[in-house]
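Remarks on the structure that follows.
Yeah, one chain of the complex is gone here, protein chain that is, but the others are all in their spots.
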Amino acid sequence: MSSQLIKNNFRMDRLPHIWCPGCGHGIIMRSMAQAIQNLGLDKQKVCIVSGIGCSSRAPGYMDFNTLHTTHGRALAFATGVKLANPELKVIVVTGDGDCSAIGGNHLIHTARRNIDITTIVFNNNIYGMTGGQYSPTTPTNDFGTTAPFGNIDKAFDICKLVDGAGATYVARGTAYHVNQLTKIIEKAISNIGFSLVDAISICPTYYGRKNKKGTAVQMMNYLKDSAVDTKVAEKLPPEKLENKFFIGEFKNTTEPEYTEEYMKIIKKYQKER
Amino acid sequence: MDNRKADKKLKIVEEWCKGCNICVAFCPTNVLELRNNKVAIADIDKCTKCGLCELRCPDYAIYLEGSEDEK
C-alpha cells in the first residue's frame, strides 16, 4: 500500500529503493514524480535517462520510458533520444560527479545547444556509490576517502557553469525545501530548451560521516538554515549571506531550441517523404 | 480542521521505513517517534494532516491516504 502519487508514477515491485537511510535522493525522486504528475504529462512520452551512480538508479524505479546509461554520458544518450524523437519529454537524472566530472564535456555542450532536455542533478557533494570519494562539488577543505587531508580543489557552481554554457532555465533547490523544488522542476520541464535543476541532496552515510555533518536530520537542518532564496538574498546585508548558498530561479530565458531548429531544416529540404 | 483534511488518514509502510528520523524531527506537532528504528505514531490526535512527513520521507514509508489526488 502506498500513496496515490507513488502508485501512479513508480514501479511498485522495484521499491523500496537501494538508497541509504536518510539519503536525500528519495525525496528528490518523489518531487520529480510530483512535478510530472502536476504537469499532467503523457507518461508514454516521458523518457528519463540517467548515468551511473546513486542518483542514476532513479529511472529504474520510475514508471516511464527509462534509460540507465554509462557514467557521465546520460546527456549524450539523451540528446540522441530527443533529436530522434522530439515529441518525447526527455528528463536526465544525474549526480554531481556523473554530470560535472566525467560528464562535464557533455554538460556544457548540451547546454550550449539548448536542446529541450531537463537535467536534475542529485547533488550530494560526494561520489556515494563508490564509497565516499570527493567530487567536483565537494567544498574546499572538506574530506572524502580520496581527500584524506582535506580537499584542495575548488568546487564547481554547476548553475553558473551551465548558465555560462547556454542553458535557458537554471535553478537550485534542496531536499528540505521540497515544495519549492517541485515548482522549480515543473518550470524546468516546461521550459522548451536546456533546463538544469541543481537539487541539493544529503549523503549522511559518506559525506555526512566523513565531514562530521551529523545525522540525516542535522544535515536537513543545515539545508534549512544555510539556503537563502536568491530573490531574498538581494535585500540582505553581506554579513547575513556569509557561508550561505543560494536557491531558487537563477535564469529563465528563451532561445531557439535545438530540435526545433533542426526540424526547420528538414521541413525546408526534405524531398522524399 | 476543514473537511478536506478530515477524510485523510496517516498511513505507515513499516517495511519501507529505514529509521532516518527525518519525519519525526520535522513533524510540527511531534506526532511521530521511532520505535526499534521504525517510525511509529506517538500521538495521532495532534496530527494536523499537514503532510510534511510524506513530503520529506525518502522511502515513501509514511503518507496521507485519501488525499484529494486519489482518483
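So that you can tell them apart, the chains are marked A and B in the order they are listed, and the count of residues begins at 1 in each.
Everything that follows uses one rule, which is that a residue touches a chain if its C-beta (ideal position, glycine included) is under 8 Å from a C-beta of that chain, and two chains touch if they have at least 3 such contacts.
Rule of thumb we're sticking to: contacts and distances are computed from a predicted model.
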item: Per UniProt record, name of the chain withheld from view ["Na+/H+ antiporter subunit C", "2-oxoacid:acceptor oxidoreductase subunit alpha", "Ring-1,2-phenylacetyl-CoA epoxidase subunit PaaB" or "ATP-binding cassette domain-containing protein"]; value: "2-oxoacid:acceptor oxidoreductase subunit alpha"
item: Shown chains touched by the chain that is not drawn here; value: A
item: Among A:Arg73, A:Arg172, A:Lys187 or A:Lys210, the residue in touch with the chain that has been omitted; value: A:Arg73
item: Selected from A:Lys7, A:Lys45, A:Lys224 or A:Lys244 as touching the chain missing from the view; value: A:Lys45
item: Which residue of A:Trp19, A:Phe64, A:Tyr176 or A:Tyr207 touches the chain not shown here; value: A:Phe64
item: Contacts of chain A with the absent chain, listed as residue ranges; value: 11, 14, 43-45, 47, 49, 57, 59-60, 63-70, 73, 76-85, 87-88, 105-106, 109, 262, 265-266, 269-273
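Note that in this section only the chains that are shown with their structure count from here on.
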item: Averaged-CA centre spacing for the pair chain B and chain A, given as whole angstrom; value: 27
item: Of chain B, residues touching chain A in the complex; value: 11, 13, 15-16, 18-22, 25-26, 54-61, 63-65, 67, 69-71
item: Interfacial residue positions of chain A with respect to chain B in the complex; value: 1-6, 10, 15-17, 19-27, 30, 37, 175-176, 178-179, 204, 215-217, 220-221
